[in-house]
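Could you have a look at this structure, given as structure tokens, before my questions?
Missing here: one protein chain of the complex. Every other protein chain is in place.
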Amino acid sequence: MKKYISIPFLIIITIIIITSIGLEYGNPRNMEFVKYYLEQGLNDTGAMNLVAAVYLDYRVYDTLIETVILFMAVAGITFFLQRRK
Amino acid sequence: MKNHLPILIIILPLVFSFLILLFRKYAFYLSLTGIFVSLFFLLRLSSKILRGNRIIYHLGGWEGPIGINLVIDGLSFYFSFLVLCAGIFIVLYSLYEEKYSSTYYFFLLLSTSSMLGIIFTGDIFNMYIFYELLTISTYLMIAYLKKGESLKASFNYLIMGGVGLSFFLLGVGFLYALFGVLDISHIAERFLVIFSFNQQMVMVAFALILIGIGIKVAIFPLHGWLPDAHSLAPSSVSALLSGITVKIGIYCLIRLLYHIFCSEEYFFIRTGQIYLILGSITLLFGATMALAQIDLKRLLAFSTINQIGIIMIGFGIGTKAGFTGALFHILNHAILKISLFFCAGIIIKKTGSRLLQGLKGFGRREPLIVLSFTIASMGMIGIPSVNGFISKFIICSAAIEAGFPLIVVIIIIASVITAAYYFKIIALFFDLSETSAKITKPFGGKNASSRIIFGYWPVYVLTGISVFLGIFPKFGINLLEPAVKLILSNFIP
Amino acid sequence: MNPIHFSILLFFIGLYGVINKNNLIKKIIGLTILNGSTVLFFISIGYRENGIAPILSEELSGELMPVMVNPVPQALMLTAIVIGVSVTALALALIVKIYEKYKTLNIQQLLKE
Partner (left out) sequence: MKSSNIIKTIAQKLFPFITLFGIYLILNGHLSPGGGFQGGVVLGTAVILLFLSYGIEATEQKVKMRCLSILEEAIILFFIFLGILGISTGYFFLKNFLPLGRAGQILSAGFMPLLNLVIGIKVAAGIFGIFYILFKYRGEI
């Protein structure tokens, strides 16, 4: 029963969203700050790998929180599945 | 040092939460210290913020859209103040509730820290990450007791929350594809240009973000996880979830949807109407469902959905009075709901029963707790002299001013239903027909008497605050004045 | 049909799995598909035609810069992938615990109990 409602619904939403996308694949707009990263990344951070420059210098705060989240997952699993002594 | 206060407010609870894991014996004191230090730092910023300034902190020294910025203005100050104050009460009450292990305090402090992170961040992707951290710690706290029901509730929330955050992330992706930046204020700056030639995609991004946050806030069709999760968690966690965590979702709605999507008036009018419709449905639905409940905490959880409806309506009206009422109602609802859940926790602990029928004759045994419960429920209903009345009144008068008389009727109907279900409970408290039919379980161990004050005093203090704010609402409204000014300044470009 | 459209399609396939499947593990698979589709979306909006990976080397001097793809979505997605791993791991731990209590993974049976 649930199937017959949800499938047409999902199909309609998918079509709406896909038709709404006005992006050209392979030719993104708004490149000004991307240009900044590509041109100044080496001078600013000294890293050859620009992904690492973004990941570990420009947006390193994200990385810190991400590390905390991974710790949280381990702590949670330990909490759920530790054996009672 | 003074320049670095914004980041220290977020980072110190985080550091303290990890210190808890290293020094497990002092978990309670460490968590209390963490929150107090953070609150102290926040209050040192208060004079600057309340004068209407905004503080921007560049993380890693990268300005603007290149790096991540922290932004503290009136709105974020108001919400972070709420979070930290509520955090103190919840930590204190946890000591009474049960002898929690250090892991519990770790989760509690980490969720506080992540809420502060969401509030202060000026970057939309960073907001997503902090939200994910918040929800992960929430899953763990809901399932803290490891009972079958609470595990199921936690799993349900995990599925719903995961889907919601995926929607949110997709919405962030749409925004990034359109604007090329992730910084909220920069997106808002470019909004008009982009919106003029890519209207449909901006609308879809708006819808995706609204669905994503709507799941977290439990707007009507997306509320499925809330009653289970809020009622099956330990009482202190229920208070945290109902009192503040839901408000964080509302904060994101304000921050994103009023900051980004309201730069054009045309678009704003429609968002306002969407909020009004969703809010009214949520309000009526929550009220009706709460009437049918027989479980005390489940009833309170549905009451949360009810009050969220009112807050949404307040934002939907979109005038100054509407915003004031909605923001003030956020504060009032946090105070009242935390107090109600603490009362419910004490009642469940004393009677050993979660069902309403088990409460018969409780009024004789704990008159003060029942009095606090009554005052808090009066606030929920909107009876004068308690703070809930003021905010409801402001919202209603704003609705009349803005020309939505139907909304006032809906709020009054919902208030009547609210009165019905709260008076049902209060009547049961004073129902003496079956007085003390059941002898309750003896409570606590030897050191129970020392911990008992931590259960009762937070309730009394919260009740006192709610009555105080009901008589002198100016103290609350002064606090949220800068926030309202900020929203209005964004709203009219 | 380019990768951007495909990622949206994949997103809703994942959503279909989350909504309609009765097995808890299959729901988690749906959630993973959702996460993967967002990763695909982000990576594909950063793609530029004939672009190379955003890694400089000694040969590429400043003037002869070739077209490079956008490094920002890739860095964001590294974070999102880690988050996806964490959530999946946590969900699996919850499933283990639920199975221990109820001896079933079917959501219909779980709702009855």
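We just call them A, B and C in the order they show up, numbering each chain from 1.
Quick note on the criterion: a residue touches a chain if its C-beta (ideal position, glycine included) is under 8 Å from a C-beta of that chain, and two chains touch if they have at least 3 such contacts.
These numbers were taken from a predicted model, which means no experiment stands behind them.
**Student:** For the full complex, can you list every visible chain touched by the one that's not shown?
**Tutor:** It touches the following shown chains in the full complex: A, B, C.
**Student:** What chain C residues would touch the chain not displayed?
**Tutor:** 53, 55-56, 58, 78, 81-82, 89, 92-93, 96, 99-100
**Student:** Which parts of chain B are in contact with the chain that was left out?
**Tutor:** Against the missing chain, chain B presents residues 4, 7, 11, 14-15, 18-19, 21-22, 57-61.
**Student:** Since one chain has been left out of the picture, which residues of chain A touch it in the full complex?
**Tutor:** 42, 45-49, 51-53, 55-57, 60-61, 63-64, 67-68, 70-71, 73-75, 77-78, 81-83
Basically, only the chains that are shown with their structure count from here on.
**Student:** Any idea how many Å lie between the Cα centroids of chain A and chain C?
**Tutor:** Measuring from centre to centre gives 9 Å for this pair.
**Student:** Based only on mean CA positions, could you tell me how far chain A sits from chain B in angstrom?
**Tutor:** Each chain reduced to its C-alpha mean, chain A and chain B end up 26 Å apart.
**Student:** Chain C: which residues touch two or more other chains?
**Tutor:** Residues 15, 45, 72, 76, 79, 83, 86-87, 90, 94, 97 of chain C each touch two or more of the other chains.
**Student:** Can you list every residue of chain B that touches 2 or more other chains, as numbers and ranges?
**Tutor:** In chain B, the residues touching two or more other chains are 125, 129, 132, 136, 139-140, 143, 146, 177.
**Student:** Chain C touches which residues of chain A in the complex?
**Tutor:** Contacts found on chain A: 2-3, 6-7, 10-11, 13-14, 17-18, 21, 23, 25-28, 31, 33-34, 37-39, 41-42, 48-55, 59, 62-63, 66, 69-70, 72-74, 76-77, 80-81.
**Student:** Which of the residues in chain B end up touching chain A in this complex?
**Tutor:** Spelled out, the residues of chain B in touch with chain A are 14, 21, 59-60, 62, 65-68, 103, 106, 110, 114, 117, 125-126, 129-130, 132-133, 136-137, 139-140, 143, 146, 177-181, 198, 200-201, 203-204.
**Student:** Which positions of chain B touch chain C when the two form their complex?
**Tutor:** 125, 129, 132, 136, 139-140, 143, 146, 148, 151-152, 154-155, 158-159, 162-163, 166, 169-170, 173, 176-177, 182
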